[in-house]
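Every protein chain except one is present and positioned as in the full complex.
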Amino acid sequence: MATEFRLRRRVQFYETDAAGIVHFSWFFRYMEEAEHAMWRAAGVSIRPPSSDIGWPRVAASFEFYRALRFEDEFEIAIRVDKVTKRSIRYACTLIKDDQEMARGTMTIVCVRSDPKLHAVEIPTEILEIVERLQR
Amino acid sequence: MATEFRLRRRVQFYETDAAGIVHFSWFFRYMEEAEHAMWRAAGVSIRPPSSDIGWPRVAASFEFYRALRFEDEFEIAIRVDKVTKRSIRYACTLIKDDQEMARGTMTIVCVRSDPKLHAVEIPTEILEIVERLQR
Amino acid sequence: MATEFRLRRRVQFYETDAAGIVHFSWFFRYMEEAEHAMWRAAGVSIRPPSSDIGWPRVAASFEFYRALRFEDEFEIAIRVDKVTKRSIRYACTLIKDDQEMARGTMTIVCVRSDPKLHAVEIPTEILEIVERLQR
Partner (left out) sequence: MATEFRLRRRVQFYETDAAGIVHFSWFFRYMEEAEHAMWRAAGVSIRPPSSDIGWPRVAASFEFYRALRFEDEFEIAIRVDKVTKRSIRYACTLIKDDQEMARGTMTIVCVRSDPKLHAVEIPTEILEIVERLQR
C-alpha cells in the first residue's frame, strides 16, 4: 500500500460556477496541486527552473460524488498507484468531513524537450523517490 | 451512430502553462464548451435563466495524445454516446489538422435544486432532443 | 493607517502561462482570495450560504513590477483603503522575499438580488467590521 499524501485546501470563489458549486475542471487542478505538493514534501520539484525534463499528463479521470461549495474545507489524498520506466499513475480522493466527495486518477509520462517533446526513461534519482512513495 | 457536433476553436494564451502547452484541465472545459454549443444548435440552453434543473457532471475522463499550443486551431467533435432516464454520456475527440489530439468522455445527470440537489428524470422535451442527437 | 492582512501563498502550475510566468489575470484572483481570507479572519464570510447580499467588483487595477514563477512563495498584503455607505475599496501589495512584485486596488459595492442586482447600503454589522479593519 502506497504512502498517502494529504493536502488541506479551501474552495476559492473563482473556483465556483453559476450552479453554485465548484466547476468540475477544478478537481483536476486540485489533483495536480496535491501531486506537486507531494513531490515537494519528498524533496524535489516536478519542474525545476533549469530542467529540460517535463511531465505531461497522458490520462486523467474523475468520478464526482458530491458537490463542493465556496469556502468548503477539504482534503486531497493522493498516492502513487503504479510506476513504469516512463510513467507514473496516481490515485486521488477528495474528502470533506470524512465524506468522499470525488475519486480521480492521473497518469504522467517523462519527456525531454529538444525542443520537440519525446518520452524518455524516468531519471534514476526521481525513480527512486517515486518508488519510495509507492511503498 | 450518433450525430457528431463540431466546434472550431483557437487556443488562447491564458490556456497555456509554463510547459508551453495547453494545461490538461482545459480539455475538460473544451469538452463542456462543445456540449453547450451542441445544445444551443439543437435549440435549447443547458441552463436557461429561470430553470431549477441542473446538469452536474458525475464522471469525466481524457486521454491526451498530442499537445496543443498557443494559437493552434482545432476542432472539438462531441456526440451523445448513451442516454438513460436520468443521465447522458458524451464521447469527445479533439482534432487538429486531421490528427486526433485527445479523446474524452463525460457523464452528466439531471438534478433539481429545492434547494439541495437531487437526481430527477430528464424532462420529456429534453429527452426527445437528446435522443434525436444520439441517432 | 488600516490593519494589513497578509496571506501566504505559493504559485501553482496551472497559474503559469507559456511565457513561464504567472498569467496577469491571476493577480486579481490572488487579491480577491486575500480579501475573503481577511473577512474570515474578521469572523464573517463574504458570501454566507443563505444570504441575498452580494459584493460585485466595480473596479480593479494592478501594476506589475516583477514576474512570479511556478512554486514561488509570496505574500498578498491587503488593507481596507476607503469605506462609503455602499462601497469598500481595498489596496493590495504582492511581496516575494521582501520585494514588491505588484500593487493593486479593488472596489466592491453591496448589492441585494431580488432577483436583479441593485446597490444597497452595507448592513450595519458588516460596516462595523469593515470600519474596524480600516483603522
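Per-chain numbering from 1; labels A, B and C assigned in written order.
Going forward, a residue touches a chain if its C-beta (ideal position, glycine included) is under 8 Å from a C-beta of that chain, and two chains touch if they have at least 3 such contacts.
None of these values were measured; they are calculated from a predicted model.
Among the chains on display, the ones the left-out chain touches in the entire complex are A, B, C.
Contact with the undisplayed chain is limited, among B:17, B:32 or B:75, to B:32.
Screening B:12, B:84 or B:113 for touch with the missing chain picks out B:12. Listed residues C:42, C:60 or C:130: the one in touch with the omitted chain is C:60.
Think of the hidden chain as still there; on subunit A it touches residues 13-14, 16-18, 20-21, 23, 25, 69-70.
Counting the whole complex, the residues of subunit B in touch with the unshown chain are 12-14, 29, 32-33, 36, 40, 45-47, 49, 69-71.
Where subunit C meets the chain that is not shown, the touching residues are 18-19, 21, 24-26, 28-29, 32, 47, 54, 56-65, 67, 117.
Following the convention adopted for this analysis, only the chains that are shown with their structure count from here on.
Over half of the residue numbers at the interface between copies subunit A and subunit C are found on both sides, making the touching surfaces mostly the same.
Chain centres here are means of the Cα atoms, and by that rule the chain farthest away from subunit C is B.
With centres taken as mean C-alpha coordinates, the chain found closest to the middle of all protein C-alpha atoms is A. It takes 180 degrees of rotation, in steps of 5, to superpose the Cα atoms of subunit B onto those of subunit C. One simple way to say how far apart two chains are is to compare their mean CA positions; for subunit A and subunit B this gives 23 Å. Centroids of subunit A and subunit C (each the mean of its C-alpha atoms) stand 28 Å apart. Multi-chain contact residues of subunit C (touching two or more other chains) are listed as 13-14, 69-70.
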